[in-house]
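Single-structure report; data block below.
After this line comes chain A, so read on.
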Amino acid sequence: MFEQIAFYFFSAATVVLFLITAFSKNVLYAMSALAAGMVMISGFFFLLDADFLGAVQLIVYVGAVMALYAFGMMFFDATKDVKEKNAPSYLVVLLGGLSALLLVVMFAAPILGSNIEASYPPIEGISNPKSVGLVLFTKYLIPFEVAALMLLVAMIAGIILAGKKMDISLTDIEEDIAISEEEEMSLDEKDGEK
Partner candidate 1 sequence: MIGLNHYLIVSGLLFSIGLMGVIRRKNLLMLFFSTEIMLNAANIAFAAASYFYNDLAGQMFAFFIVAIAASEVAVGLGLLILIYKKNGTLDLDDLATMKG
Partner candidate 2 sequence: MDNILSVLIFFPAIAGLLGFVIDKNSIRAYGISVTVIEFVLSLVLWASFDGTSAAMQFVELVPIVPDFGISYYVAVDGISLFLVIMTTLMTLIGIISMSVKSEIKNMVITLLFLEMTMIGVFVTLDVIVFYLFWELSLVPMLYIIGAWGGPLRVYAAIKFFLYTFTGSLIMLVGILFLAFTYHDAMGGYDNVGVWSFALTDWYQLKLDVDVQLWLFAAFFIGFAIKVPMFPFHTWLPYAHGQAPTIGSVILAAVLLKMGTYGFVRFSLPLFPDASVMMIVPIAVIAIIMIIYTAMVAYAQEDIKQVIAYSSVSHMGIIMLGAFAMNTQGISGSIFQMLAHGIVSGALFMLVGMLYDRRHTKLMSEFGGLALVMPRYAMIFGIMLMASVGLPLTMGFVGEFLVLIGFYNVSPILTILAGTSIIVGAVYMLSLFKKTFFGELTNEKNKNLLDLDARETFSLVPLVLIVIWLGVYPTPILKPIDVSVASMLELMEAKATKPKTKEFIASMRSDNKEEN
């Protein structure tokens, strides 16, 4: 019973909040709704016995991602209403509605397999974070490390892209002064040939 109430509550809340995110004119509202929606989603995770995932969701999204977005927003001075020439609404409704319809039709199918053996069942009597850790650091160690690499890449990317060095573009400036020695020599050679 509790499960049902919680499910419907979280469903309604996420749908409404994300609708606000998608349709609000105010960036602040949109972002707040997004953050709130993320929290609600973590509710699903707790409901589904994925405690670790729920915690990660809260930390990463509400903590990190939202903080990043908030920074960005301040940078872009986007607290006021955004004037958007939004895409025509019929298109949105048509494509969005159709996709919703199709996905719902698809998901309404008897998807749950009856005799599917779990390849990595949680071990009885062990808390969720622990069993997650167990799988994560054995089977999924490689993806985990790759994810670390990915984050490193993202970090480097963020640093480079937002860095000062990007302000002056070496691509765009002509560089008659800045010819390297080697090239100077090759130029001399050419002159000599002439």
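For anyone wondering why these and not others, all candidates are chains of the complex that A comes from, given by their letters.
Assume a residue touches a chain if its C-beta (ideal position, glycine included) is under 8 Å from a C-beta of that chain, and two chains touch if they have at least 3 such contacts; residues count from 1.
All values reported here derive from a predicted model rather than from experimental measurement.
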Selected neighbour of chain A [touch, this complex] from 1 or 2: 1
Candidate 1-touching residues of chain A, taken from the complex the two chains share: 3-4, 7, 11, 14-15, 18-19, 21-23, 27, 30-31, 34, 37-38, 41, 44-45, 48-50, 52-53, 56-57, 60-61, 64-65, 68-69, 71-73, 75-76, 78, 82, 84-87, 89, 91-93, 95-97, 99-100, 103-104, 106-113, 116, 118-122, 131-132, 135-136, 139-140, 143, 147, 150-151, 153-155, 157-158, 160-162, 166-167
